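Taking it in order: structure first as structure tokens, then the write-up.
A single protein chain has been removed from this complex, and every other one stays in its place.
So, chain A:
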Amino acid sequence: MKETPLSNCERRFLLRAIEEKKRLDGRQTYDYRNIRISFGTDYGCCIVELGKTRVLGQVSCELVAPKLNRATEGILFFNLELSQMAAPAFEPGRQSDLLVKLNRLLERCLRNSKCIDTESLCVVAGEKVWQIRVDLHLLNHDGNIIDAASVAAIVALCHFRRPDVSVQGDEVTLYTPEERDPVPLSIHHMPICVSFAFFQQGTYLLVDPNEREERVMDGLLVIAMNKHREICTIQSSGGIMLLKDQVLRCSKIAGVKVAEITELIQKALENDQKVRKEGGKFGFAESIANQRITAFKMEKASIDTSDVEEKAEEIIAEAEPPSEVVSKPVLWTPGTAQIGEGVENSWGDLEDSEKEDDDEGGSDEAIILDSIKMDTGIEVSDIGSQDAPIILSDSEEEEMIILEPDKNPKKIRTQTISVKQEKAPNKKPVKRRKKKRAAN
């Protein structure tokens, strides 16, 4: 979808207002919009709101092979995405000029300033290093994306904890959060971008321009600085000529703003740390009230439960007694059999007795069974019966009984004790059982 065009009257009004030192939202020239930082449930997840501009930051890590020329350094990766949700003008899946510019600036601000100690991310030199990935998503666009994104990136990095690793000889052990507490990244300093918008060829200057001010500005100066007043990166765009004094003044303002924002970030991180330790609700998870119902609500229907027990007893008393279970298999045709009347499941009994059989079969076999466990169907003969051989089969089938009427009585093997005892000499079913041990 196309961007809403800016009308002539808006442009004129904005410029005239700036000349009169007025801003649309009532801010002064050097005022920032309100910054709000909230954290997610996981480490390394945060949402930074700068007025109505909103950026989600998420840090993740991975063990990878290092770059050839930097064998002892971890890898930092930044990715800012402008989703269509932020503004309808952003197209998905296309690298717009703005996006490339913002990503590049972010990389320069955070990677090239060496704010993260990449050497501490090395696990085994030349073989394994941590790759730290910072994903930033713009959730709503109301101007000054770069400032919000840079704050979100550094906050997410400060908040992030990577799993602990230990190296002993050639062995690298990665510990889960339960085994050892995850370790924070070592961060030397916190670079933060401050944007200055210039109007009327540099005559007027505004800090933290919002979306409409960005549209009418002539040029933009972005200064990334840490609280020690060290400039990490500086970029001027829009093609305006700035005087030396102007740049110096901007850097002074940036120093003040960065000090304020750094303090805010530290306070937010401390707060989150405290709440986490106390085990209370933290992050933006707390904003989701689980009491609220957005769907239809049904009133609890009251049910009369006063005479339930009597009724139940009555029903039981009136009901016919359950039919007797025939445990002996009834043989209809070769290969089919019926046990009972389909009223009660007698398979469980069968299995139990089988277990007993196994135990009887000797401790050696039992050990083998336990150790194999998988994939091997084992046929174990009944110890009490005739000297039938022990057959191991690979069948995957759970359980199979083949019944054949009137066969060689020598091959008879019985399953359940009850059946065994009832063995009739003239009609003896032959059963072969294949059982998958894994099922137990």
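Note that contacts are C-beta pairs under 8 Å (C-beta built on N, C-alpha and C of every residue); 3 or more make two chains touch, one makes a residue touch a chain; residues count from 1.
Everything below uses one rule, namely that contacts and distances are computed from a predicted model.
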{"item": "Choices \"Exosome complex component RRP40\", \"Eukaryotic translation initiation factor 3 subunit K\", \"DnaJ homolog subfamily C member 2\" or \"Elongin-C\" - which one is the UniProt name of the chain not shown", "value": "\"Exosome complex component RRP40\""}
{"item": "Residue, one of A:F13, A:Y32 or A:Y175, that touches the chain absent here", "value": "A:F13"}
{"item": "Contact footprint on chain A, counting only the chain that is left out", "value": "1-2, 4-13, 16-17, 20, 22, 24-26, 296-299"}
